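Encoded as structure tokens, here's the structure I'll be asking about.
Every protein chain but one is kept in place in this view of the complex.
Chain lettering (A, B and C) follows the sequence in which the chains are written, and residue indices restart at 1 in each chain.
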Amino acid sequence: MQELVDLTSKLLQNGDVNVVIGYEEGPRGVRPVVAATPDDCRRLIFDHRAVHNLATYLSPRRKHLRVRGRAAVVLKGCDAAAVATLLRERQLKRDDVVLIGVRCGGVYRTTTAEGALSADNVADRCGGCALREPTLVDHLVGDLPPEPPTAGQRAARIAALEELSPAERFDYWRRSLADCVRCNACRAVCPLCVCERCVADKTDPQWIESSPHLRGNFSWHMARALHLAGRCVDCGECQRACPAGIPLTVINGKVGQVMGARFGFRPTDDPDAPAPIGTFDPDDSQEFIR
Amino acid sequence: MNLYTPHPVRVAEVIDETVDTRTLRLEFKDPAFAESFDFKAGQFGEYSVFGAGECTFCIASPPTRRGYIECSFKKVGKVTNAMRELEVGDTMGFRGPYGNHFPLDRMEGDNLLFIAGGIGLAPVRCVIWNALDLRDKFRDVTIVYGARSVGDLVYRRELEEWAGRDDVKLWQTVDPGGETPDWKGEVGFVPSVVEKAEPKAENTYAIICGPPIMIKFTLPVLIKLGFTKDRIFTTLENRMKCGLGKCGRCNIGPVYVCKDGPVFTAAQLEDLPPEF
Amino acid sequence: MSEATATRTPPAVDAFEPKIIAFVCNWCTYTGADLAGTSRLQMAPNVRIIRLPCTGRIDPLFIVKAFERGADGVIVSGCHPGDCHYTAGNFHARRRFAVAREIMGFLGIDLDRVTFSWVSASEGGKWSEVVNETTARVRKLGPFNTYRDLVAGS
Partner (left out) sequence: MSNEQKYLSESEFDALVRELIASGKRVVAPVAAEDDLEPQADYRAVSDPAKIVLDGPLPRRSLKEFFLPATEALLRWRLKKGDVALDETEADYPETVVVGASPCDAAALPTVDRVMDWDYRDEPWFGRREATVVISRACPGRDSSCFCPVVGLAPDSTRGADVMLYPSGEDAGGYLVEVITERGAALVAAHSKHFQAPREPAGVARLREEARARVDGNSSARPDEIRRWLDKNFEHELWDRLAERCHGCGACAAVCPTCHCFDIVDEPEGGDSGTRRRNWDTCQAAVFTLHGSGHNPRETQNARFRQRVLHKFAIYPERFGEILCTGCGRCVRACPGGMDLPEILEELGRLATSSQSAGGTP
């Protein structure tokens, strides 16, 4: 994408930024790259394989990137929503980053997918996306591609799980979470898991057992879902990172539905939008409280 | 019995060293094991409080005093918090001894210089008593010990005992501002007190343990006094879990601290990556 | 079939006494529970109370921890909306509980094991009802060792 290459080269040349975080063609598919020279910028690309949420590299936990100085970062709309959340939560200063938005026609579910975007290979979040032209940007590049297809699998799965009895659902998650080895990849890639010391790493008191047995795994996945409720932008990075294939976006999707239905929340790239958790309405529904 | 099963020990004595430092004297519950248990000065063990977990400490008592072991600890985390709650008669677990040791047999017939800061006296104290219990085998024994303040000095009764012995030269110091009106020792940092003590390097081994910053500034003083790096010993405290060279946690560069250490010469440390 | 089931029910289930943990706020529900006690209201003895300053201090992980350690049911209770001693603690808590409850349900925890309620300092009667209802419901569901014993086999 020449427009992107030209823009980022200029940002580096003018000294506006020290590095550009974008996508490159790696030896085995598209991957993130930190470009430090205009020459590096020639490697920058953007296409359906740019599934990664690069906002995660802006997290305060990335000490080794923070020392590189002011960064420009290439963002899809969903990624911009993560940046908005970082700004809203004062984890990032707006002046410390240059945001380059790309008009987006959807991405694959995995980096290895091929061919035209279809309902079978498109990411769960893409169908009906309202953020295809991000507004939280300093620069916006590319032409607006056609709307992406809608992947139906996740919604169908959530609905199917809801049909089950609690005991059957418990059994489903018991089978699924049995494979979790607590590598914490889901947490590490999440752009919004910003805690310097995660509650799951704390030992005194220990709220979440660190062992990857089912009891520890249930507690961890509940805590993860809770702490991301109303913050999660549904980028799906957690599931992509999971070496055990746990359907984390099914949990995230369910929480997203709850946040939408109860509090009218949808991921947005408006950093001034109120966060649903941490705010309240005196008239919030309380049908579950006796 | 697998490698990871600790031996039950009974807390026989609880000694408060400072506000936040405590020593536990532990006796093995199994008399046969107590009888056979042996170790060398500088070795460490994994101490467990059941329910909190395991923690790594050197054995602070000397191998020459049989029937018990001691450990001294500061309250910093989950296990040490739990250790702090223990009372005489309570049960803990111990696995060990692990790791290498100070080569005392090689030091026989020579002078010994001990330098320690704060709770770093714990591993050094083990060697000191070991040497003093075999006093004939060594020549001059000099101890330089410093702490931030008078209240931070550990093993107070033993310091008094060493001060009273005419076969031990003891220099005690506290950091400037850490002295009390009746403090009779030195005021100043350990490196400068070592300089003042002017121990002779000839036929002398130095054993040093304390905060990294103290070691960093004491080493040049020792070199200036003529010590060679292979005659200066220290002990590392990396994070460990198994103590057996398996879990990988204490690995730095080519060494596993739990197996190749914890005792290293200054010459060996120089070759290690700065990851301790 | 129900008759057959009834005759087959082992006596152990009849003897089941649920363990229920109640996380309550200090200002309203705790006082209400105290009132229930001093008023000598009939209450199931199955509930153990843990008092916290405010429902805003009740992390949903407390509920999970209770199940982890073998609780069969949990009650979470505090001041009515508008009555919070700290002005808005219960409003924040209400949002969090709403989400936490749905996540727990989605992961398969039977929500009949968890009761959320507002019980004021004067509502000793309501407290005794919450306790009795929850106890009866959980008694019917049976023990929830399932969660505690998730660890078995690994």
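FYI, contacts are C-beta pairs under 8 Å (C-beta built on N, C-alpha and C of every residue); 3 or more make two chains touch, one makes a residue touch a chain.
Everything numeric here is computed off the predicted structure, so don't read it as measured data.
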item	value
Touching residue (missing chain; options A:T8, A:T85 or A:N184)	A:N184
Among A:D16, A:D96 or A:D201, residue touching the chain not depicted	A:D201
Absent-chain contact - pick from B:R65, B:R84 or B:R249	B:R249
Residue ranges of chain A at the interface with the undisplayed chain	26-34, 52, 56, 62-65, 68, 109-111, 153, 175-176, 179, 181-185, 187-189, 201, 209-213, 216, 237, 240-245, 247
Interface with the undisplayed chain - residues on chain B	1-6, 8, 10, 29, 48, 50-54, 76-77, 80, 89-91, 93, 237-239, 241-242, 244-249, 251-254, 256, 259, 273-276
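Methods note: only the chains that are shown with their structure count from here on.
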item	value
Chain contact topology (line, ring, star, complete or other)	line
Residue numbers on chain A that touch chain C, as the complex places them	161-162, 166-174, 178, 199, 207-209, 211-216, 218-219, 221-223, 225-226, 229-230, 251, 254-255, 258-259, 262-263, 276-282, 284-286, 288-290
Sites on chain C touched by chain A in the complex	59-61, 64-65, 68, 81-82, 88, 91-92, 94-111, 115-118, 130, 146-148, 150-151, 154
Contact footprint of chain A on chain B as seen in their complex	53, 77-78, 81
